[in-house]
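Excluded from the complex is one protein chain; the other protein chains are retained at their positions.
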Amino acid sequence: MENLVYVALFAPFVGSLFAALFGMSQRQIFVGVIASGLLAVSFISSLLLAINLYTTGNVIHVTMMDWINAGDISIPFGFVIDQISVTMMTVVTLVSTIVHIYAIGYMDHDKAFNRFFSYLSAFVFSMLILVMSDNFAGLFIGWEGVGVCSWLLVGFWYHKPDQTREENPSISPSWAANEAFIMNRIADLGMLVGIFILYWNTGSLQYDVVFAALPNLDDAVLVTAAIALFIGAMGKSAQFPLHTWLTDAMEGPTPVSALIHAATMVTAGVFLVIRSNPLYGMEAVAGVSFFIACLGTFVAFYAASMALVERDLKRIIAYSTLSQLGYMFAAAGLGAYWIALFHLAAHAFFKALLFLGGGNVMHAMHDELDLFKMGELRKKMRGTFIYMTIASIALAGLPPLAGFWSKDAIIETAFNEHTYVLWFMLVLTAGMTAFYSFRQVFLTFFGEDRHTALGFHPHEMYKFVLAAMSPLAVLAIITGWFMGGYKAFIYQIGEGVQYEMSEHTHHLATYLGLIVIFVAVSGIILAYFKYARTGKNAFKRNEEKEQGFFYKLLINQYYVPKIYEEYITKPYAMISEVFWTKVDLKIVDATVDNIAKFFYVSGDKTRAMQTGNLSNYLNWMAVGAVVLLVIAAISAMLV
Amino acid sequence: MENMLSILVFFPAVAGLLGFVVEKESARMYGVTVAAIEFALSLWLWFSFDMSNAGMQFVEMIPLIPDFGITYYLGADGISLFIIIMTTLMTLIGMAGMSETRNVKNMIITLLFLEMTMVGVFVALDAIIFYMFWELSLVPMLYIIGAWGGPLRIYASIKFFLYTFAGSLIMLVGMLFVAYTYHDLTGVWSFAITDWYALVLPVDYQLWLFAAFFIGFAIKVPMFPFHTWIPYAHGQAPTIGSVILAAVLLKMGTYGFVRFSLPMFPDASVMAITPIAVLSLIMIIYTAMIAYAQKDMKQVIAYSSVSHMGIIMLGLFAMNAEGLSGSVFQMLSHGIVSGALFMLVGVIYDRRHTKLMSEFGGLAAVMPKYAVIFGIMLMAAVGLPLTMGFPGEFLVLLGFYKISPIMTILAGTSIILGAVYMLRLFKKSFFGPLNNEENMKLKDLNNRETWSLIPLVAIVIWLGVYPKPVLEPIDNSVKALLVFMDEKAITKEAKDMILVSKSNKGGA
Partner (left out) sequence: MIGLSHYLIVSAIIFSIGLVGVLRRRNLLMLFFATEVMLNAVNIAFAAISHYYNDLTGQMFAFFIIAIAASEVAVGLGILIVLFKKHGSLDLDDLANMRG
């Protein structure tokens, strides 16, 4: 079994190195095929590990080698395969495998095809380190590793020039890549601080040692550690106020958006909270956990509101991702860790499907993403249409698809915890989710044909790509049916992750579910009437409405990016400039130069004494002698 | 080999003298060969090094002026060993990758002399010998900047020389005073550092002496506000000069703190934690911001190098093994990474004769290999895990967290600000459209450049993934140093502050 762990972990790494060998040469299909094959190997290993864990219940713990040993700290490369990590591994490798196969078709015409696979596999490797590691430092390796891969992949089309924010809200791929990296670094500092706190208070970074020592620690220590680690999670999972990078990251190729910015990397923050459930589940940090739940709910609503008016296909999906991450945090914050993890998995499947479908549309429309330029595509892209509809139903949370079970459980949790405000917000957001996801489906696939007039001639994606997407479609439908089984599986870990609804909620469960369904269906119906009809009822742009206050607020993302630019980026550049030109050159350096100048000038001035005239010299000598005599006389008198 | 260290020190100098009779055309080959032999010798030193011994090894001692206790006294421990290896490595790589065509023979000879002085500083255990090498190292560097530099080279080289020279004179006064006190207390003269270690000085003496040594070392590091010579020196120096300056000469300052200030003045060091930490924080944040404002690629790297030295300084005063080991490791990492970055900037300067970022953009398309290596070094510079930049920075911040959480968070902003200026540099030069006509026909790295950079890339990744072979001997010596400081400290505050690691507490 130990070998399987290493196979699962290193297969993507080998794939990445292999692709890197051909990184600078012409497009080679076999590079993509081999990278995908190695990922499939990794997936199968993960699956075998999961099955083994399910049947035997034995957690596998392996230590590969030492990494950093200094002072009393000792950090190994160690990996743990328990219910949490194996869930993540299976989800990550499955989605990655499909995305890899998809990318063979999607990146078909790209010159940097090989390089793309190298980055993509490297990403999977980092993600696996992140989820499999048995200590916080190992987690941090993966944490930073996925950050770098995300930087490389978002900036994959680095040659595109910068545009103004009005032309392109994300400015350029390279800009978006840097933004993502830097925002994540801000959060990483928080995470590092969390690691430091844990180390100095528990003497180790191993999960088991740290978690075992938690009950002995001060409340203040626990709270600061929890806050610091959560700041780290906020960056990776793009929670407010570190969320702007996620929508801008849509500048990357679509497979990247599907894999990194929907299914896997952004869920790392949720994973961290779930992984640290012994910490977040403690009485002492209940306040922090509740804050996480509130922030999650807020982000769910906040992101959904921006998605209502967005016209860019990929950005809508990005907002929906943000919103769903909010749901996960809400669940985790309320203590329902396993429900958060389950939603994470279900979300990974349907969101990846949605993104890949979006990629098909984008491919067909020659990179045009404006929904207003599409319409009636269902006739030309039947397969994609079916997939995206399935994914959207799952996202909207209608039974019996995956999204319903997990999301309903989260909403129920909010009710169960008597946080009715959160419950209400989450239900409302569910309605908004249904509305904007179907707004997007209807605008793309129904309604009037708006694209032909603009010169687009869409065509369906390759058959093999559609075939590769089918497992995701199946999973998006059926995942929810296994919730009970999964619950049994994850309950093996112990009490920390267990969460049951109270009797009271249990009775109301059916009604609560019906409310959610009702809200979601109304959202869909509203979207249908507004966007799906043809003929004289067909959707028309209302320019006047677009000048309204709320519309402008939403389309400009509540002006948050603008505020960041005006109040952080620009002042920073200005202060830097002042520091350099005014402080460093004019004060610090000038002081040094002035000291040197003082000696130089005083030498230059006294040089006049050197007249070369012996008589003058003799005069000076006499003066000197007299001065010395006087000094000698005075000192003689003093003594 | 008994006089291994002497050979290590004087082999380059002797070879340098012989270099005068070498033909001009073969001077470069000769230099690279000598540097390679020297590097091999330093590796041999590593292999014959006893990893479990935390004390001085390969000790050589020949009395020079017995009446005044001046001895030719050399030795190496875990801390100096790797700095020596890094010195010989960077000299070799710098020489192999050198693109200079003017007066190559003189350059080679100068570099070999410089190598002698640098290795000499790191192995000297007698204050006078140390001081001699310390000052001698200025001369070849003065010559390199002054003779091969840019338009402002005279100003830059004189500034470099006088500034550091002024500092080291104050340090010399401190040294003489220590020797005088030693004579006062014991009745014999001695300049041996190991003898000085045994000297327990009253706190006020310690403070004054610490200040004297501090000025000498701080100017070399260079600490804020003594850093202003470095932008000129880097800006005007030829590539090879910047590589050696950043990689090795700056480390002499931080090494001085480890070798002199910490063990000799433990109480003063503990008292100095806060002021030094504040200066280091200013260094880290302020120079990182200045780096962001730069328009010239080389100046970005120069200021970033100052910023990273701030992290090293912080770690030295963490007073625990984590921080101190991390700091020494970070010295090595900074040496290799910033050296490599300067070489990389040199590559583009050779092609375009400009270093202004506005002249570039989209270079990744025409120079992919260059972009990849630059990218790796950049990631190492911002401290990405699994590159060499991470263990040091992580351990330093971890160690200093014990002293002050707030200051650590402020220092930790270096991981953000570092990413900000480095990514900006990368975006401006490598990303974006390829607009400038002149950049379109740029050639990618040639064989010489590639093969001098590949070893550095390999080391950066190797020591990022598996730092143990280097970190372990460093850690042993650092632990011994801390135990020594803890025993020697006379004030209670200092004893409380110096944290001896558990593994040592049990044994000692």
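Each chain gets a letter, A and B, in the order it is written, and its residues are counted from 1.
To be clear about the criterion, a contact is a pair of C-beta atoms (placed from the backbone, for glycine too) under 8 Å apart; a residue touches a chain by one contact, two chains touch by 3 or more.
These figures come from a predicted structure and were not determined experimentally.
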item	value
Touching partners, among the displayed chains, of the absent chain	A
Residue among A:T63, A:T452, A:T534 or A:T611 touching the omitted chain	A:T611
Residues of chain A in contact with the chain not shown	607, 609-615, 618-619, 622
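The rule is simple: only the chains that are shown with their structure count from here on.
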item	value
Inter-chain centre distance, chain A versus chain B - centres from mean C-alpha coordinates, in Å	37
In the complex, chain A residues that touch chain B	23-24, 65-73, 137, 140-141, 144-145, 148, 151, 155, 158-162, 172, 174-175, 178, 181-182, 185-186, 188-189, 192-193, 195-197, 199-200, 572-573, 575-577, 579-581, 583-584, 588-589, 591-592, 596
Residues of chain B touching chain A in the complex	159, 162-163, 224-225, 227-229, 286, 289-290, 292-294, 320-323, 325-326, 329, 362, 364-365, 368-369, 372, 379, 382, 384-386, 391, 394-395, 397-399, 401-402, 405, 408-409, 412-413, 415-416, 419-420, 423-424, 427, 430-434, 465-468, 471-472, 474-475, 478-479, 501-503
